[in-house]
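Once you've had a glance at the structure underneath, I'll fire off some questions.
Every protein chain except one is present and positioned as in the full complex.
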Amino acid sequence: MTSFIVAVSALVILSLIFGAILGFAAIRFKVEGNPLVEQIDALLPQTQCGQCSYPGCSPYAEAIAKGEEGINKCPPGGESTIQAIADLLGVEPEPLDAEHGTEKESAMVAVIREDECIGCTKCIQACPVDAILGAAKQMHTVIESECTGCDLCLEPCPVDCIDMVPIDGGLPAWHWDKPIQIIATDAGNTDALNEGKAA
Amino acid sequence: MNTSFNLFDFVGGVHPAENKTQSTQSSISSAGIPEKLVLPLTQHIGAQSKPLVNVGDTVLKGQLIAAAQGFISANLHAPTSGKITAIEDRAIAHQSGLSDLCIEITTDKQDKWIEHSGIANYQDIDASQLISLIQEAGVTGMGGAGFPTHVKVSAKPDAIKTLIINAAECEPYITADDMLMQERANDVISGIQILAHILKPESVLIGIEDNKPKAAEALNLALKESPENTLIEVIVIPTKYPSGGEKQLIQILTGKEVPSGGLPSSLGIVCHNLGTAYAINSAITKGEPLISRITTMTGNACAAPQNYEVLIGTPVKHLLEVSNTDIKNTSRLVMGGPMMGFTIDQIETPIIKASNCIIAATKQELPDPAMEQACIRCGMCTEACPAQLLPQQLYWFSKSSNLEQAESHNIADCIECGACSYVCPSNIPLVQYYRFAKGEIKQATADKLKSDRAKVRFETRLARQEREAAEKVAKRQARAEAAAKKQAQKKAAPAQEASDSKAPPAADIELLQKKFDATKAGVTKTKEKLAILLADENADPEKIELLKGALTKAQTKMKDAAKVMAEAKKAEKASAFTSSDKGDPNTPERLKNKLDLAQSRLETANKRLEEAKAENSDKIEAFETAVTKQLERVNDAKLALETAIKTSATNNVPASVDLETLKQKVLAAQTRVDKANERLNMAKEQNLETVGALQTGLDKQTSKLVDAKAALEQASTEEAK
Partner (left out) sequence: MTDYILILVSTILVNNFVLVQFLGLCPFMGVSNKLETAIGMSAATTFVLTLASLSSYLVYEYLLIPLDIEYLKTISFIMVIAVVVGFTEMAIRKSSPLLYRVLGIFLPLITTNCAVLGVALLNIKRENGFMESILYGFGAAVGFSLVLIFFAAMRERIAVADVPKAFQGSAIAMITAGLMSLAFMGFTGLVSI
């Protein structure tokens, strides 16, 4: 019987000591905030469009860091962003959640048809990066180099004079495509060919 | 031959078949003047030049037709006399196959020169002047890259120790520089001397491969003939591809390596192509701008392969005709050499300042690329790389788009010479992968920059909004505090403060008035626009709908503005009253009013019930309940009234006789009537549907006013009694 008591008390004392150590460590190594949020935010495209249902890229990054939100909610970021976040967090990349929008073919910018603009400043208030220049009853125009293509300005415009047009960089923006690789050993394997064609 | 010169070597390199003898059998001939010349405005690295002529202008040979934009840009001159027939997008000599803005000249075969003159003794001219002459002449690098020469020769004084002239011409098939040296060595040496005069280096080295013995001989002869030269040395180097690469040539001649991502000028070395030196000579000594170049026309499909002096802008088609090329037999048309050149699809593509060779190749000569096979990790590419990179690793990284690793393995230092693809036993197009990766890296860097900017703008905006909100709150607080202070002061000195306290509310009211006017104006404007659209038959129905919606929005805004203003006015009036007490609600009059009201409502309820019964509608039950409820209310009111009368009779409350309260009531009723009138007028103006309701409201208020006035009179007469 005594040996039993000795054994139990030894274990209890041991666990108490260990508990104390861990408690001390918990206080000593307390972590404030979450620097991970900044790292995730750095990977997001910063269009601040709200398509992920968060008011900006930072809140979405916070939600991901907390684990509340999936990583596949960002259409402007597209597949590459999902992959990058998946690599950072060491999780599996998921396909883009179509509920929040689809990845656009090419980058877009907003263009205001100046003949129809009534100078109401609604689009200026809607733009998350202040890319629209103008004042009340003055002409409004989109600063093309700052526009992120989030299309938040389309809705507030009462006369619907804003268009989204794809950016065409022309010759300076042209660059090579990936070579389509069809390995000779892939006899009968059309996946590589199709993949290459899609790329 | 170099006797005492110590030659170094670079790691790697390959020895492809040279194929140069075909095009060195004849001397340089002129390619003649084609029907039309197509001159792209971007034939150089840097900003596109701006056209100075218009369609229809007549130009002379050597006339400036496009001006450089900025420092890193180049002028463009008309290669022959003629008329400008177009300034538009045309197919250009670029790997992408895209078009770019070009000036088209229809030649008049007169070949009339513009007034020009050279400088006899350039030694007397100061370096900066010479540089500006070179700039005016539009001289760019003739070796293939096309970097504006005046930028390259603008070095700080004493910065350049070694001037290297690139006469290596290491790529197979190309013999343009070879023939230039053989036939015009004196001009070449003169050009080199001009460069030496500008840069004042300690030594000038001409690097030439040993497969060009005749050229080396010609150069040495020319050097002997020009006595003032003491610096220039002709160094013969072993033939190896790519010895003609700038960094490789520097390494061979000096043993120094250009640092990764750096320029040769950091080592005190500058490298110019031989053809560029020749062009500099033409520009300075003859006053001729860069309007032609030596281009090798070669290939098995070409009947008479040789070098031609071609006017810039000559379409390749013309050159093919002049050289008797069998176009049908040409399976591939390459601009440049077989290692670094690119295929052109359209024979109208023009020759530009940097086009050194055209190869019209037959199928056997340059067969289709073999199918890419799996990498066997043999490492031959790494052995061949002249830049000492790891092509195999770069291949894996480029293939899997691992841009980070590709960048850290110095893919930016790849000169795209093609030596690795040349030796690969699996026929992997390595350079294509690197070009793809480089493009992706460039795109990713640009995207990152843009997103960082967007983030900063977003955060600034949030900060601005917060600041504005905080300012508003602070202002409101300050105003509230000021108002409270004034209230306290007012209690101490009522007379004086009365006028003061009116001022802030008045200002507010003014503001609100302005706002109201603005909304009114907005409504009128939208109405006008709508009227115009409705009048127009071809108007877009969607637009009409939108405008109608906008109109309703504007009208609601106006109503709101009016409401706010009215409330403000009420508040102002309320503050003017010393007492906000509306009086005791249980006075007999009030209760009488309540009773009357309840009774009238009962009547309406009954009426509705009758109607419903008559129509036999399903609302009968609802109306019955309404009637019962109303009946209850009437009885309650009756009861309350009786109790009140009893109590007032016992108390003999003089409240109902209070003159002050009556006067206030009259005033209040008056205000209400005024307000109702206002609203009605406004509604009438705008033709709103609420006119009817407002009219009834006004009538009610007027009747109440009459009652109140009557009560006041009665009270005053009683008082008087």
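List of remarks:
To keep things simple, chains are lettered A and B as they appear, and every chain counts its residues starting from 1.
Here is the rule we use: a contact is a pair of C-beta atoms (placed from the backbone, for glycine too) under 8 Å apart; a residue touches a chain by one contact, two chains touch by 3 or more.
These numbers come from a predicted model, not from an experiment.
Contacts of the undisplayed chain with the visible chains, over the whole complex, involve A, B. Touch with the chain that is not drawn comes from one residue among B:K161, B:K317 or B:K399, which is B:K399.
Across the entire complex, the residue among A:A10, A:M139 or A:I167 in touch with the chain not shown is A:A10. Taking the complete complex into account, residues 3, 6-7, 10-11, 14-15, 18, 21-22, 25-26, 29-31, 34-36, 39, 87-91, 183, 185, 189 of chain A touch the chain not shown. Counting the whole complex, the residues of chain B in touch with the unshown chain are 374-375, 396-397, 399-400, 402.
Just so it is clear, only the chains that are shown with their structure count from here on.
Separating the CA-averaged centres of chain A and chain B is a span of 22 Å.
Of all residues in chain A, only 41, 44-48, 56-57, 128-131, 146, 148, 158-160, 170-171, 174-179, 181-185 touch chain B in the complex they form.
Partner chain A is touched in their complex by these residues of chain B: 42, 94-96, 98, 100, 371-374, 399, 401, 429, 432-433, 435-436, 438-440, 442-443, 447, 450-455, 457-458, 460-462, 546, 550, 553.
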